[in-house]
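Below you will find the structure I want to go over with you.
A single protein chain has been omitted; all remaining protein chains appear in their positions.
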Amino acid sequence: MDFLHAIQANLLSPPILFFALGVIAALVKCDLKFPETLYVTLTIYLLVAIGFKGGAAIAEAGMAKVWLPALAAVLLGALIPLWCYPLLKKVFGFNAADAAAIAAHYGSVSAVTFIAASNYLKSLGEPPEAYASAFLAVMESPAILIGVLLGKRFGTPGVSSVPMREILHEALFGRSIFLLLGALAAGFLAGKPGLEATAGFFVTPFQGVLTLFLLELGTVAGRRLADIRQSGPRLLIFGTIMPVIHGFIGTGIGAACGLSIGGTALMGTLAASASYIAAPAAMRLSLPEANPSLYLTASLAITFPFNITLGLPLYLGFARWWISL
Amino acid sequence: MDFLHAIQANLLSPPILFFALGVIAALVKCDLKFPETLYVTLTIYLLVAIGFKGGAAIAEAGMAKVWLPALAAVLLGALIPLWCYPLLKKVFGFNAADAAAIAAHYGSVSAVTFIAASNYLKSLGEPPEAYASAFLAVMESPAILIGVLLGKRFGTPGVSSVPMREILHEALFGRSIFLLLGALAAGFLAGKPGLEATAGFFVTPFQGVLTLFLLELGTVAGRRLADIRQSGPRLLIFGTIMPVIHGFIGTGIGAACGLSIGGTALMGTLAASASYIAAPAAMRLSLPEANPSLYLTASLAITFPFNITLGLPLYLGFARWWISL
Amino acid sequence: MDFLHAIQANLLSPPILFFALGVIAALVKCDLKFPETLYVTLTIYLLVAIGFKGGAAIAEAGMAKVWLPALAAVLLGALIPLWCYPLLKKVFGFNAADAAAIAAHYGSVSAVTFIAASNYLKSLGEPPEAYASAFLAVMESPAILIGVLLGKRFGTPGVSSVPMREILHEALFGRSIFLLLGALAAGFLAGKPGLEATAGFFVTPFQGVLTLFLLELGTVAGRRLADIRQSGPRLLIFGTIMPVIHGFIGTGIGAACGLSIGGTALMGTLAASASYIAAPAAMRLSLPEANPSLYLTASLAITFPFNITLGLPLYLGFARWWISL
Amino acid sequence: MKLVTIVIEELARSTVERALQKIGVHGYTVFPVEGSGAKGQRIGDTPESGNLQFQIIAPEDRATELMEHARKELFPHFAVIVYETDVRVLRPEKF
Amino acid sequence: MKLVTIVIEELARSTVERALQKIGVHGYTVFPVEGSGAKGQRIGDTPESGNLQFQIIAPEDRATELMEHARKELFPHFAVIVYETDVRVLRPEKF
Partner (left out) sequence: MKLVTIVIEELARSTVERALQKIGVHGYTVFPVEGSGAKGQRIGDTPESGNLQFQIIAPEDRATELMEHARKELFPHFAVIVYETDVRVLRPEKF
């Protein structure tokens, strides 16, 4: 009952409604194409805003509270590919490069899923810790590095030798990671007065901008729905089961770190989410032999919609259960 | 006296001032070119915002209040081309394709004129019904369909056979129509809480965004002013007289439906306005033999400026008169 | 002591932190490229917002208060190139065209420096006169005209004969000048009610937008840092010493005109700032024989960062000193 | 192998794409441009005044067919130019 | 018929357009590009570092005239390259 209500509250929230609208636009082939510039701009805005607010929150809360769950988040992100990779290879039958690339995506995280989860939890009166974007920020890179190493180690050798230096650079200074970490640092330095001075831009319109972005992301995901059929049921199964498992583990770890219900649910959401900005760019550079339509379809067309619709209420349920233990 | 004051209040409002500034920029050949991306983005924002707010308002007001005037709006939109077409052909001497295309533009509506009218009416203390954007949403397509049918029926046969399926698709799922109707539906489902959560984006900056957009639209209209001379006085006459007639009829219908003074004036403005986004795209696809510079000049360089400067106070005057009967 | 504190307050403000972040992004070669469209859009927004607010402020204050300091600003802008030109030629060894072009940049002004200064002064409780953007608006063109005349008069003759009419047009109707003056006029006509109606867009998010823009400008400046080494130490010396001298003169004039401490510091900042939007475009058209990488590096990669970090507190110090006389 | 270039107004996009499909051309590249010509300036401040450049690589016979189609279906109604260049492609079997 | 391509910095736009008008060329296509060359990278993060590609179809004599003009007026001051390709156009009388 409560769970159904939580799902309904989520499905009727503006961001999810507009995501659905975007999917519909793609399905009915409405010529609603957002310029790539707008996509890039909205992404920058969301990353900067979330990072900046998170940094200011860390300054408020003090590093003492943040370091333990942040460290747990890093470890979780780095470990996820280590079980996803053999699973993808042995059970789901992907080749080494594809398995490594997909594994990297699921160890890494999706900022937009994070934001949607924060909104959702706030609207239900379970606000996560304000400094939680620190977890988001530190969870992006580790899995990407592990994934690349797996692919290089077990993949076909000799193919396209990108220097390791460049791969590291991409994993650590990729656009989205840099923006998130940089804005976090800026927020930490500027503190509360800095946040207040810019709240009219970074806070007031935030939810609405997210709503518009999800409309756009809906069209993007919708156009890739056809790819699901092509790639067969194994992607669909992996892309909906793994988030649930990772969400369960992630909430367990969040609870063990002493986070609030909201924070715990958010940690679960991060674990469950799959990257679709940082990871694809890094993989295309570092593991070009992996098929991009596999990992993009999985993270963007399957796991993202699953997480923001059914996943969020589920992970909140997990969080409540772990904390009630 | 009162009328002059109403005109003055309108002319000194920021949107109109910036529209004038844009026209001046074009006339003095200032290199103020807005990127097309910005134009598209601002259009999306305005359509989504107006639709979403309208949908939430319908949810508040209930369909019982909305259906009658909305039905009247549909009929009005569908009928306008039926008298414009013969008039354009017989009296103004346009050929069948051009007459059909122009007729479609004047039966359809301009969202920006609608928004400018809402602002204007609110600022004068005559706010229209908040659900009035429903009228806007349902009035875009019918005239386009009628116009295409007229052009196909009476135009040169054999030319460029676009399948009817595609024409229907464009008229019903064109970008602007889809956004407006979709946002309306989303607003209806999300209701007041959804609107409140996103008000910092869809409400707070709305008037200012409109102001910026009108600066851009001013440059667009200004660049087309030269076309007026080329196309002769008949466009100028049609483009200023018909809005007045349609405004008079539209306010009459609004009053008959029991709308408030603001709502009645708005219905008149819709009838008077000519589409410059949805209709041109549909006509270029469906009636390529019609000359686009005719209908674009008429709707964008003549009727739009006329409506937002002199038209709005006039239609308010009509509304007061009809309701005073 | 007080000075160090003023510097620190400035360095930890969000716009400066994000500027630094942008510089870092460029230095570590993060692929954080903002689309040119975004740059153009943010520029338009900032110019329109600052002009509009300034115009409304003039309407409040009355022209009687504005004309004297505005006239002084025009004269100052026109005179600066007259001493910069010989200095650049004789002391710094630039050729006639380069000297004229650089001189024009330093006589003209930087809107973003102006905005950063206004924010900074407000945050320290020394708000400048709200109508001060009038000074910004009138100070852009004069130096550009003087610079072009100097270059034409003393430069190699016969080269690329751009008609004088076009040069005047660019100096008076260049994009940024037109926007600023036009928005000023619109603000003057719309007055306080117009500003209030659009405050949700032109005021509320303003500081945050500036912050985002400075992130972008940081990447732009950071990419040009390498050019400093190429152009040798003379640009570095000119680009950091002249602002201080101009800042000192400008604050003197501001104080003499009876401006407040904030207004005086702002007048000094304008004198110290160098144009990097209007002047480069005008110079590339009118004096194509001048080397653009010299004046762009000087104004954007040297003087701009200098002004917004160390310059602002310095000019505030100057202002206090002059007014204390 | 031939490279056929079509510069045409943006609102004709779906019309061109339909034509390509009909002729059996599945590969093409397209990007927005500005332009000036007999039918005035296309400055691209709005989609209505936008311009697109299509580039299609095809074997000679299909290229000729495409150009014939353009002559018949596009020239009467749109602001458009069409031209052809000789190119040497890698993997010609692909086109 | 010739296709003349000019890649040049964005701030030279009006200079090029004036030149085209002077020579009597009324048709052209232009779009923003990024580039790298002897005068450094033109990444287009601002208009000052932007780059444009002009494409002009013209008969041989006018094309030659245009290239000569570019050599004299554009090469000394701007980051620019100019090259020429043979093309076959539909409706050659149009150019």
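Each chain carries a letter (A, B, C, D and E) given by its place in the written order, and its residues are counted from 1.
The rule we apply is simple: a contact is a pair of C-beta atoms (placed from the backbone, for glycine too) under 8 Å apart; a residue touches a chain by one contact, two chains touch by 3 or more.
What you see is a predicted model, and the numbers here were worked out from it, not measured in a lab.
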### Message
With touch defined as in the header, list the contact partners of the absent chain among those displayed.
### Response
A, D, E
### Task
Would you indicate which residue among E:G37, E:P59 or E:P92 is in contact with the undisplayed chain?
E:G37
### Message
Just to verify: which one of A:K65, A:K122 or A:R284 makes contact with the chain not shown?
### Response
A:R284
## Note on the structure
Touch rule applied to chain E and the missing chain gives residues 5, 7, 31-38, 51, 53, 67, 70-71, 75, 81-86
### Message
On chain D, where is the contact patch with the chain that was removed from view?
### Response
1, 3, 26-31, 57, 85-91, 94
### Task
Go through chain A and note every residue touching the omitted chain.
33-34, 36, 39-40, 159-160, 162, 166, 216, 219-220, 223, 276, 280-281, 284-285, 288-289, 292-293, 296
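In the analysis below, only the chains that are shown with their structure count from here on.
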### Query
What is the chain whose Cα centroid lies farthest from the Cα centroid of chain D?
C
### Query
Farthest chain from chain E, comparing Cα centres?
A
### Task
Please report how many Å separate the Cα centroid of chain A from that of chain B, as a whole number.
41
### Query
chain C to chain E: how many Å between their CA centres?
33
### Query
Could you say which residues in chain D touch two or more other chains, in rising order?
14, 32
## Note on the structure
chain A touches at least 2 other chains through residues 31, 35, 37, 204-205
### Task
Please give all chain pairs that are in touch with each other.
A-B, A-C, B-C, B-D, C-E, D-E
